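Data block below; observations after.
Excluded from the complex is one protein chain; the other protein chains are retained at their positions.
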Amino acid sequence: MKIELLPVVKCEQLTATVFALHLRSSYISDIIQPGQFINIKVQTGNYPLLRRPFSVARTHRDVITIIFDIVGEGTRILSEKRPGDTVDVLGPLGHSFTLPSAGTRPVLVAGGLGMAPMPLLTQNLKANGFSNIETFLGARSKQFLVDYELTNVKYATDDGSAGHHGTVISLLDEWLENNSHNELSIYACGPNPMLRGLQELLRVYSLSGEISLECVMACGIGICQGCPVESVNSTGRYRLVCNEGPVFDIHSVMIQ
Amino acid sequence: MKIELLPVVKCEQLTATVFALHLRSSYISDIIQPGQFINIKVQTGNYPLLRRPFSVARTHRDVITIIFDIVGEGTRILSEKRPGDTVDVLGPLGHSFTLPSAGTRPVLVAGGLGMAPMPLLTQNLKANGFSNIETFLGARSKQFLVDYELTNVKYATDDGSAGHHGTVISLLDEWLENNSHNELSIYACGPNPMLRGLQELLRVYSLSGEISLECVMACGIGICQGCPVESVNSTGRYRLVCNEGPVFDIHSVMIQ
Amino acid sequence: MTQVQTEFKLGSMRCRNRVWVASGTFGYGDECLDLVDVNKIGAIVTKSLSMKPRDGNPPPRVVETTGGMINSIGLANIGVDRFLEEKAPFLKTLDTAVIVNIAASTIEEYRAVLERIEAAECCHAYEINVSCPNVKEGGLSFGTNVRMTAEITRELRPLTGKPIIIKLTPNVTSVSEFARAVEDEGADAVSLINTLVGMSVDVKTRRPKISTTTGGLSGPAIKPVALAKVYETVKSVSIPVIGIGGITSVNDALEFLITGAEVVEIGTANYINPNVAVEIAEGIELFCREQNIENAADIIGTLQTDQTISVVKSWM
Partner (left out) sequence: MTQVQTEFKLGSMRCRNRVWVASGTFGYGDECLDLVDVNKIGAIVTKSLSMKPRDGNPPPRVVETTGGMINSIGLANIGVDRFLEEKAPFLKTLDTAVIVNIAASTIEEYRAVLERIEAAECCHAYEINVSCPNVKEGGLSFGTNVRMTAEITRELRPLTGKPIIIKLTPNVTSVSEFARAVEDEGADAVSLINTLVGMSVDVKTRRPKISTTTGGLSGPAIKPVALAKVYETVKSVSIPVIGIGGITSVNDALEFLITGAEVVEIGTANYINPNVAVEIAEGIELFCREQNIENAADIIGTLQTDQTISVVKSWM
């Protein structure tokens, strides 16, 4: 990990509130693994005070991309970045998804902006010879579906405005009913209620999987102890999302 | 006075750190008087917290202009405004310079960014038929002289890089020695040490004059009591710069 | 949905809503008439009044800090006589509650000011600023001494039938101890917090940024402290608690109401937008309408804390 001032290559608007910010860093693009994140100080000075964590969504040569939704001041400021600006980035951070063993079928499950780490994972899977990727993408409604460089996507919307009418978990459930469960490698990211739903679903099907968790972080590097997730069967009661995660075995954590 | 969101017309760079920001407001441009100021919230949110006061430097139709130096975060943020942005402005505020009686000769004395209210004063004097304006403009060095729409300017620099080698007050002193003191109307703005020098000079010559003071302000409208200047011969010990000034009779205040 | 109920009553005082402007941050109510319809404010609390006019402290009196400001106004005010002559007649014409805030350097002065104002019948309640130096005890603040704070309340209580609100200072170990003490002496409400002691230094000149070295910190920076003090206090007294400190938005105000404050006062935010109290009052009404809440009172004290987390398991 390093702290670098990264030049902004482009800030691209994807939907009403979702942006893709492209930054130049050969250091990060060289070593980043899917599921890892970077921690951004959105502007100089004391406001906002803390860095903001974002998954790296893809790399292209020496350019890394994050995809984010405007939810507060930090993301609003980020959305106003222009070529010529620089952004203060600490990364790469955290543990990545584990690549599947050969012969398995990768299944990517994302809710809303939980799609953010998926393009890089897709890139990586393809580079490693996995061509049979299944992607399940859910959102509240059509206009919130962010399909950015994903492969073989099945959609679900809560209001039925696109794809399956219902949650992405119910869509996955349907699919699992009609497909072989052998040798699946499931990767998921999204809001906690979705991940809880997935946890239950996989328990029913006796499947394992990896999830990337989000939580409020102060440091992102393991020095504040601010980002615990309750764990199942570990020595201490908690594990730190920032440096023991954000990717965890889905059955190893209690999702709040 | 009103609070308005004013569209940015242009942000013009005048020197390395000095900018002219042009804002559209028919309300303010209609009623603003030279020496009055506006109070700007440089961005939404709580940082910086307070408004920042700026003299109105000129008007052109429905466009008002402020001229400012980057001295901190607030002015830095202002310098990055672009057409399409809006700025939250409270104004016009404070008391203006008193126009001279007919037949007198206006003498404008400015140090550094104390030149800010002078273009509007010049505009106003000309509109009122005063064609014999004398302007004295001083700065540390040539590159800090901001001569923006001023008339008949004599320059002074501390390092002699342009005009008179010395302070603007010593330049004025020279001029006063060689010219008639009859019917002068002196208007000044600049750093306090300069204004103290002027106060003493005018005392020596038994001249009166008006100065525009600066001080840190919290509200700009008389409700915080945060901006006192010690006064000579008034009922209370202090007067408020924001709403009893910022323009004062030079001999009525104790300049800190 | 029908009209949202926003009214708040404290003894004989009725307020249109639960958003007031705090002492020292709205002058005497007549300075911003161009910018605010003051009749839409729940109550106007005046600048602290003392018996004689006070010039206040030498400049500089204010400095901005991260998310806040420090002030050292020194209780500059026009004194009771000029207040009654120049300000009270206007305030009486208003269709909103007026609360006179009183500051003094002796208990006798507190009494004397209150008696003068009471005789003039020009307000609906009193807020007592106890964060004043007590000249008889070497300038120590009345408000950091629980005995003195109680005594002020005891002395003033018999002098008026109108509500007395004691405005507490946060610069004490246990603000709830003070709240309980004044409740016992018959205070109708407590308001908190006044400013935190703060300081800032100019590194170039090596001088404090305000003339008195230390001053009072206010603004959004102190909101978390204010909220914690309000939380501590609402658990300890049964009289209404009025929340003050760093409120700049509807969301901020709701945080205080949810925590248990019956009313909020807006301070520093008035300097940025003197209409902010009205906007917050309207925002609270809108919030109620959206959430189908009939009476703003139903928000108060609805904080849900996790009871399974024991008290001994402190946050440190």
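As written, the chain order gives the labels A, B and C, with residue 1 at the start of each chain.
Everything below uses one rule, namely that contacts are C-beta pairs under 8 Å (C-beta built on N, C-alpha and C of every residue); 3 or more make two chains touch, one makes a residue touch a chain.
Being a predicted model, the structure only gives us computed values, none of them experimental.
Considering the whole complex, the residue from C:183, C:255 or C:285 that touches the absent chain is C:255.
The residue touching the chain not shown here, chosen from C:106, C:171, C:236 or C:275, is C:171. Check C:6, C:46, C:96 or C:141 against the missing chain and you find that the one touching it is C:141.
If you put the hidden chain back, the residue from C:70, C:97, C:148 or C:296 that touches it is C:70.
Within the entire complex, the positions of chain A that touch the omitted partner chain are 1-3, 41, 46-51, 90, 215-230, 236-238, 256. Taking the whole complex into account, chain C touches the unshown chain at residues 48, 57-58, 65-68, 70-75, 103, 129, 131-133, 135, 138-139, 141, 144, 171-174, 194, 196-201, 203, 205-208, 210-217, 219-225, 227-229, 231, 246, 251, 254-255, 258-259, 302-306, 309, 311-316. Summarising the interface, chain B meets the missing chain with residues 46-47.
Heads up, the rule we're going with is that only the chains that are shown with their structure count from here on.
Compared with chain A, the chain whose C-alpha mean position is the greatest distance off is B. Chain C has its Cα centroid 46 Å from the Cα centroid of chain A. Chain B and chain C have centres, each the mean of its CA atoms, that are 36 Å apart. Along chain B, residues 46-47 each make contact with two or more other chains.
The residues of chain C that reach two or more other chains are 66-67, listed in rising order.
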